[in-house]
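The structure is given below, and queries will be raised subsequently.
The complex is shown incomplete by one protein chain, all other protein chains being positioned as in the whole.
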Amino acid sequence: MTRILPEREVVVVGFGWTGAIVAEQLTDAGMDVLALERGYWTDTSTDYAVNNAQDEVRYRYRDELFEDLSRETLTFRNEVGQTALPMRMLGSFLPGTNVGGSITHWNGQAWRFLPSDFQARTHNTDRYGTGIFEEGMTVQDWGVTYDELEPHYDTFDKICGISGKAGNLGGEIQEGGNPFEGPRSSEYPNPPMRMVAAPLKFADAAQELGYNPFPGPSANMSQAYTNPLGVQLAPCSYCGFCEKYACGNYSKATALTTIVPALMRRENFTLKTGAMVLRVEKDRQNTRATGVTYIDTEGQEYFQPAQMVVLCTYITHNVNLLMQSGIGEIYDPRTGEGNVGRNYAYQAMSGASVFYDDFAVNPYVGAGALGQVIDDFNGDNFDHEGLGFIGGGYIAQWQTNGRPIESHPVPEGTPRFGAGWKRAVRDNYNHTIGVGAHGAVMSHRNNHFDLDPTYRDAYGRPLMRLTFDFRQNEVAMSAYLTDRVAEIARAMGGREVRVNPMTVPYDIAPYQTTHNTGGHIMGETPADSVTNKYNQSWDLPNLFLMGAGNFPQNPGYNPTGTVAALAYHSMKAVRDQYLANPGPLVQA
Amino acid sequence: MKYFPGSLGHFTRRGFLVGISSVAITAPLAAREYRGGIPWRPKEAVPPDAYDPDARFFDDGERAFVTAAVDRLIPADEYPSASELGVVDFIDAQLAGSYGRGEIYYMEGPFEDGLPTQGYQAQAPALLYRQAIADIRDGLARAGQPDFVDLPPEKQDMLLTALSEGEDELEHTDGRTFFETLWQNTLEGYFGDPVHGGNRNMEAWRMIGFPGARYDYRPYIDHGGEPLSFEPISVGGRMVQ
Partner (left out) sequence: MRHAALPFLLAALAAPAAAQDSNTWSTMERGLYLFRLGDCAACHTIDEDRPMAGGLGLPTPFGTIYTPNLTPDEHSGIGDWTADDFHTAMTEGVRPGGERLYPAFPYTHFTHVTREDTEAIYAYLQSLEPVMNRVPDPEIPWPLSMRTAMRGWNLLFFDDEAGLEPAEGKPDEWHRGQYLAEGLAHCSACHSPRNLLGAEKDGPASYTGGVIEGWFAPSLRSTEGGEGIGDWSEDDLAKYLRYGRNGHTAAFGPMAEVVEKSTRWLSNADAAAIATYIKDLPYDAPDRVEMEEVSADDPVMQHGERIYATQCAACHGIDGEGVKNQFGRLAGSSLTQAENPLTVVRMVLEGARAVPSDKYPTPHAMPAFDWRLSDEDVAAVTTYVRNAFGNAAPAVSAETVAEIRE
């Protein structure tokens, strides 16, 4: 028996970072907001305090902050035509769960995309002609521009207290920052992180080669900070447990450390935990969402009516909720029909390790976003004429950690195990610097989500099916970037260099990055997108979708900054226009 | 005096706080509603699940197999071998618990081997160990070979290498998946925090110079490439003796 609850003005599904942003913005506008979170309450000082957070076995390898696949997962194959099999264990990406969401365990690399990234189709066509696009590429413009998002990037920088150095202030190029970035309306709220030795070595080599190194933008605090909501962050203590871990001393900007303390004090906000939303309900005429159906931890099912529904779950779940709810048409790669599930993209990761004899890296003196970066080979910051690909990525030396189960680099030719491996680990643990390329993945006709015909989740629903591989564009782009990585690595004065190219075909087992994108992409028309530029569903105007699922393709940066800027951009339109006049914010 | 106890430490300003907060206090996993502030309770903590020496999964034969195998993966030299640091105890306890049962993994059928890019497709880890060890031992016996533990080290290495490269098909499960799982669990036991039963006395950390669960390196940011040296610390504190 489904119990029917009293109607709420706004229901937010999933209480991670975008859920917190949406709830903060709409409660501030006086709306009554209910957030539904499948996981449970977590708090810095209790759940991952300085005295228990640093436990590799528990957090990284027993998934304590990650989602429970026994409830729901997806199936995976590289190509249409293969049989997809379930992702039984987490591997390539690590979505989070519980109050605070995935961002609780991020590194804190807080980027903006380039202005040209938002016009990937028209920009590249204008500069290189349509021939630059590989056959099957489904790259498209976002429908939103950098200039429109800039104020919201700025808001997010200030909410987080991002540490960094501007490279472009209102069009003026600044010494020491990223000269390629879009114009910023203000300097970073905090100065850059104090660098350890390894990133400085990288920066010297990059400079020597004529590139433009700058300190990576960091959500780890370079100093104590109070954000515009009055929420406070403490100085980062360089403990080296950011990504895959939660911060125990309030020094990494996350939903819990920037917004939730202020939001929870508001009387027009309610959070329910243990509430797993199974589908979005809609009216018979298919014109509006009427609410959501969720199940609690005791198995009781509820219908929660709402005037407005905002999906803020991890992208795979946002897309899955659309599919399970019959909202929009599921994409079919054979016909190209349907938009739900289309344009899944990821990240093209590769790198190199530089081994030294004497130089001590002391890798555990680290932080998630402590590093030096060059952006010379990202987006369209370099001439792609004749290269056979579009897009690019940043190249960086981040000194994130010395956690030994995960990080024990060994040179080429080291045995897989045994005495030789053990000696190599011992000799190189403190003497290896990693340099990485963080590359874009352009969208492709065959990379997509749909529903699996065989496997089901714990709620009896079909699992979502992911079909993905790196295509010709990414293989060429990543090879080019990896060559640049190797060039810098060899200039860093080590004994030897080991190059680690991107693994092709894509393998879902080894960890790469939790930057999954697309599936409910935004765009200029309902013909080729699921939402308009304000993250509003074309089908049901009182349904909004946050997150990287809106990305039509995935540029060469970490997605969080843009995910947040899109959320603020959407909420501004809701506050300024939608609340007074609920309906489509863009006419189809 | 009987009615005026002198211990005024129990004199309360207005009694204890339990049940008064506007936030309901129940088990964290249950469905709950939160309004009007962030809950917090004194003494509440989520310490690690410390190693339980009574949690055992392996039978004697399996234990002997795993001991021999992990000591080929990480043999003794100037520093201890895997089993000497408690890796077998670690794996045994892990397999006896929720990890071994695959409680947070998707364990619904049908099970198929799939492509190498499709990740772990075996049964829950404890069953994987049981099936793989039995298959390897049966295979050796059928081929008239000594049991794994009685093979010379180089033969043991050959067998492990063959598994790692997917060259040896097992009857009931995937040999490469077994190798990868054993290797991963060995690394966890060797380099993980001693609170989980491996890395005894933090010897593996001493070997490489990892300081363990320290939280503040600000005084050392400017190390300039000179080696630092710390006494390692376990996250388990007094749970680890």
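Which chain is which? They are A and B, in the order written, and residues in each are numbered from 1.
In the analysis below, contacts are C-beta pairs under 8 Å (C-beta built on N, C-alpha and C of every residue); 3 or more make two chains touch, one makes a residue touch a chain.
Nothing here was measured: the structure is a model prediction, and the numbers come from that model.
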Residue in contact with the excluded chain [from A:229, A:419, A:504 or A:579]: A:229
Positions on chain A where the hidden chain makes contact: 43-46, 49-52, 224, 226, 229-232, 234-235, 237, 239, 248-250, 257, 261-262, 265
Interface residues of chain B (partner: the chain not displayed): 1, 3-6, 8-17, 19-20, 22, 37-38, 40, 42-45, 47, 213-216, 218-219, 231, 233, 236-239
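What we mean here is this: only the chains that are shown with their structure count from here on.
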Averaged-CA centre spacing for the pair chain B and chain A, given as whole angstrom: 28
Sites on chain B touched by chain A in the complex: 28-41, 44-49, 72-75, 77, 79, 99, 102-108, 110, 112, 114-121, 157, 160-161, 164, 183-184, 187-188, 191-193, 195-196, 204-205, 207-218, 220-228, 235, 237
In the complex, chain A residues that touch chain B: 40-41, 43, 45-52, 54-58, 61-63, 68-70, 73, 76-78, 82-89, 91, 194-197, 201, 235, 237-240, 248-249, 260-261, 264-265, 267, 269-275, 296-298, 359-362, 364-365, 402-405, 408, 416-419, 421-423, 425-426, 429-430, 454-456, 505-509
